[in-house]
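The structure is given below, and queries will be raised subsequently.
One protein chain is absent from this view; the other protein chains keep their places.
Letters A, B and C mark the chains in the order given here, with residues in each chain numbered from 1 onward.
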Amino acid sequence: MDDLVSLVFLTLAATLRVATPLVLCAMGGLFSEKSGIIDVGLEGKMLMAAFFAAATSAVTGSAWAGVAAAIVAAEVMALLHGFACITHRGNQVVSGVAINIIAAGLTVVWGTAWFNRGGQTPPLVEDQRLLPLLLPNAGDNILVYAALLSVPLTWWIIERTRFGLRLRAVGEMPLAVDTAGISVPWLRYRAVLLCGLFAGLAGAYLSIAQNAGFSRDMTAGQGFIALAAIIFGKWRPFPAFGACLIFGLLDAIAIRLQGVRVPGVGEVPVQLIQALPYLLTVFLLAGFIGRAVAPRAAGVPYQKEH
Amino acid sequence: MNGRRPLPAWAEIAVLPLVNIALAFITVGIIVRIIGVDPLHALQFLVVGAIGSSESIGYTLYYTTNFIFTGLAVAVAFHAGLFNIGGEGQAYIGGLGCGLAILAFDRYLPAPLMIPLAILAAALFGAAWAAVPAWLQAWRGSHIVITTIMFNFLAAALMVYLMVNVLIAPGSMTPQSRNFAASGKLPSMHDTLAAIGIQVAPSALNLSIVLAVLCCIGVWVFLWHTPWGYALRTMGHNPEAAVYGGTNLRHMTMLAMCISGGLAGFVGVNELMGVHQRIVLDFPAGYGFAGIAVALMGRSHPVGIVLAALLFGALQQGGAELAFEIPTITREMVVVIQGLIILFSGALVNMPRPWLQRLFTLRGS
Amino acid sequence: MMAVPAIELSGIQKSFGSVHAVRGVSLAIAKGAITGIVGENGAGKSTLMSILYGLYRADAGEVRIDGQPMRMDNPHDAIAHGIGMVHQHFMLVDTFTVLENLVLGAEGGPLLAGGLAAARAELERLAREYGLSVNPDAKIADLSVGEQQRVEILKVLFRGAKILILDEPSAVLTPQETDQLFRILATLKERGVTIVLITHKLREIMAATDHVYVMRQGQIVADRRTAETNPEELAELMVGRKVRLQLDKAAPKSGEVLLSAEKLSLVDHRGVRLLDNIDLELRAGEIVGIAGVSGNGQTELLQVLSGIRRPTGGKLTVRGRVIDAHHPSDPAEMRTLGLAHVPEDRLRQGMVAAFHAWETSILGYQAQPPFCRNYLLDGPAVGRHCATLMDRFDVRPRAPALRSSNFSGGNQQKLVLAREMAQEPKVLLVGQPTRGVDIGAIEFIHRELVKSRDQGCAVLVVSVELDEILSLADRIVVMFAGRITGEVPAGRADERTLGLMMAGAHA
Partner (left out) sequence: APAVAQNAAKPAIVYSTGGKFDKSFNEGVSQGAQRFNKETGIAIAEFEPNNETQFEQAHRRFAQRGQDPIVAVGFSQAVALEKVAKEFPNVHFTIIDMVVPLPNVQSVTFKEHEGSFLVGVLAALASKSGKVGFVGGMDIPLIRRFQCGFEQGIKYANPKAELIANMTGTTPAAWNDPGRGAELAKGQFDRGVDVVYAAAGSTGIGVLQAAKDRGKLAIGVDSNQNHLHPGTMLTSMIKRVDLAAYNSFKAANDKSWKGGIAALGLKEGGVDWALDKDNEKLVTPEMKAKVDAAKADIISGKITVHDYMSNNACK
């Protein structure tokens, strides 16, 4: 009984650990998408951030310097995305894909050049990492709490502030915002920057909190899962958060389900379990949970004079 | 653009892409400098490595073949207004189809029957893998970009499951199927040419490139010279007009994505039938994503796509040689270059236009 | 002229790529007066106003407000100078409530709560003062076009504009709503607001304005005191030649019924009744006009009749083929039945902007001979076909290879019309035949429609322009809220009664 309780607790803790980067990413992506800028590049931003977080804290020996570097790195990528999609009205998906590929390559190129460990950063010691605060076994480091906090914060900003109102408007009808005397590009740039901020934190979490160092492609598709969570949550913070938790839980359970024989079915193939989040997303996207409507102007570059 | 006159068509098609590539390479040059290598020196190795010998040309063309397939795949979907990011998965499953067909029949069928059958299977499987997201988009309204991304992951999982648990050759160290019998081998280019008395250095280049060329012609005819292609492009430009014109958007979406997926599936033909002669893991190796860049650079026109694919093929081959020659440049450098090309010729395509326009306006007046 | 004009424009130039939309316009708008601007489509009216409002940036020229030169780089500056604009196409966020749209850009503080409360109070005040009542918490998407325009005007008043620009405000209103609008404008004028009114309806110019400017081809070609001019003169100034404002046609010789709808209904996925038991008959050799304020089901009616949408109830018979919810049809089949359809919005439906004219000239017929032979498009044949169309309908420029988007609105319209008429249809559905078309082209198109009527074709014309319906139709059917609210023979129809029916009052 008692260890059942502890098992449940530990499973939840695991869920939260896995969900944290997803949540941060999703909240970031939410700002971007709400403003009408699709962000397939979350993955790349997170990867860049993870790399610079680890690299910096390995060099400076300060985890906080790492976090700062992560945010800067992610913001640079975010600005690149903005520069392409807002200033030059480029295709947002393409820009995102490009950012992902570039990040995947550059992190390794630089990593090899600077640390020659094949893109890995040196393993980090205690004070170069963000460590659990209260419950060592749960791994509840500061960024986990940041993620939990980010959800109500995002909701409040979007629903209750002037910025939020304009954000929602620009994602639906930029022309209306423009004619109201508000600069569409500046508004969108701010959204994209917010996205960068959160993606940066997510990246830092991966390399200096959850793990002790960067290794190539360590985001392993989580950026896309976060993206799925946003759509899944129909572009609303709390549902998106819920989606992240579900994916986290799936993962936590998957880990425990591996190799377990399910009566009747027999042993569930690892691959199936690992594919579950993607399967689920496809299933849910297919409108079986009701249609998800994207911000109307999402993906459409704003142009006054075609 | 106010004031300035728009670019002449030829400049749009010819000059702009070149400027974009130039920008990408300049950026790469800077990065290469940062890690302490002389860019020009590197460029030289790149070029020589790509077209320096008949062998390297062979490999360049072999990579080009893959890029043509995925480039066309993306382009066809593009023309229908669909964004197919699932080329990776479709190529993977296409390869599976090709491989299964061969594993099933190579012992009984002679090459003249086996090869077309396998090619057909590749197309069908690729198409099927694209058909699901297409159906989800057409009937359930799910976002095809996301679903195709998800289907890339699903394809990977499925393949590994099959390779590890079903198709693996007994006693094999890695998840790979048994080798295909002779009838399941697509003749390599050097053998074929040797047969007609032309000697070239052996390379991975095989007859799939002929298939690729045929696909280019096929796509061109289909898109611009058949009523279905007409309807497909109408849908891409203006769905409402397509409906008005009597096109069923759902069916057209399926058609477009199936063609797209089938084309992507041919990567499997080149890789498995042409080179590996068995089913292996991860042979799509990013060709699906690169296809987006190829299509963008090629302005979604077969001719443009062939040119863009040649560039990417040369990059892939020359890049390998470059890494070969200069240890400090790792293989990821090539990835970066690809990424930058996608960025400049895709997302930032509009950036140089005003400059060029100013240029032309000056020249004009 | 009075002392300092509220607005003074001098030498304004504006091009879009190759299009020289505004060519050195100079004008002065008197304070506290209503100034009208008329001109054919594409004359540059909206562009000029967009420049004044800072939405577009002029390539050259100067803007003076109250005598002071101003840089109008973006709407923010304009708003700051007390300029408000009600755009031809509404600038409202559909998913927002009236209140949210109202405060957008004038939230009064980084947090919403306060601003919204204040706005609610202000809204009630304005509502009382001008009799402009709307429910603050209604979603824009759920409002009628008239109400939406009211919100637009409220937005402007809410920002306390001293200068009000209205771009074709009455295009979407019933005569009654229009009357109310002009009452409001009068009130505003009393309160000293300067008003600029853009419209195509000369009647409104004569009724409301003190002063009128006429634009053509991006230039001011005339400038009159309203008291000293008349519609005929203005029309002539607009087009640059004499135009006959009314069309003369022989009495109809109507024959057998070619299209008939019985209790035709359409309910969308949200359960909204878009079409409600429509009964309609269309006979050979007659023109039936459907009048009504846009958004009352005309669009849907055309969609169902042309096979684009399947009816959810009732039945439709087209030349013997019976169509209902269970036996749907599609535009392709309809074409084979000899039904042609000129859609309401040529750019959105009738053509593909990026296509060559010759490609546009076979939209919907691409799979038919002679355009398609053994599964391949016959390019040359299509080219020749397009050229002949352009001849017959005098589409300018006569260039089949030109991109469809590079034809002027009117010429685009002619091209689409030509494509459909060239098939010598038995039934012809035409939506807004002359929307975005100048008076010159209107004459031509109307004559063509009457011609095909006289050749025994059954013509259905849907238009929001009452005058157009009145001059074209042999029978007039009025739609309101998806229902047919009345039918009048052309002879006994007059604006007022039609207006009442359009507002839902049964005749």
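We adopt the following convention: a contact is a pair of C-beta atoms (placed from the backbone, for glycine too) under 8 Å apart; a residue touches a chain by one contact, two chains touch by 3 or more.
Worth saying up front: this structure is predicted, and the values here are computed from it rather than measured.
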| item | value |
| --- | --- |
| Displayed partners of the chain not shown (whole complex) | A, B |
| Listed residues A:82, A:119, A:223 or A:299, member touching the removed chain | A:119 |
| Contacting the left-out chain in the complete assembly, out of B:37, B:167, B:186 or B:320 | B:320 |
| Contacting the left-out chain in the complete assembly, out of B:185, B:276 or B:353 | B:276 |
| Which of A:252, A:284 or A:297 contacts the chain that the document leaves out | A:252 |
| Chain not shown, touching residues in chain A | 7, 10-11, 14, 17-18, 112, 116-120, 123, 136-137, 139, 206, 210-213, 215-218, 220-221, 251-252, 255-256, 258-259, 270-271, 274-275 |
| Missing-partner contacts on chain B, residue numbers | 55, 59, 62, 156-157, 160-161, 164, 168, 170-175, 203-204, 275-276, 280-283, 285, 320, 323-324, 327, 330-331, 334 |
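Throughout what follows, only the chains that are shown with their structure count from here on.
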| item | value |
| --- | --- |
| Farthest chain relative to chain B (centres taken as mean CA coordinates) | C |
| Gap in Å, rounded to a whole number, between the CA centres of chain B and chain A | 29 |
| Of all residues in chain A, the ones touching two or more other chains | 305 |
| Interface hub residues of chain C, defined as touching at least two other chains | 16, 56 |
| Contact footprint of chain B on chain A as seen in their complex | 38, 40, 80, 83-85, 88-95, 97-106, 108-110, 112-113, 119, 221, 224, 227-228, 231, 269, 271-272, 274-275, 278-279, 281-282, 285-288, 291, 294, 305 |
| Chain B - residues contacting chain A, complex | 1-2, 31, 34-36, 83, 85, 136, 140-143, 145-147, 149-151, 153-154, 157-158, 160-161, 164-165, 289, 292-293, 296, 328, 330, 332-340, 342-343, 346-351 |
| Chain B contact footprint on chain C (complex, rising order) | 14-18, 56-57, 59, 306, 308, 330-333, 335, 341, 343, 348-355, 359, 362-364, 366-367, 371-372, 375-377, 379 |
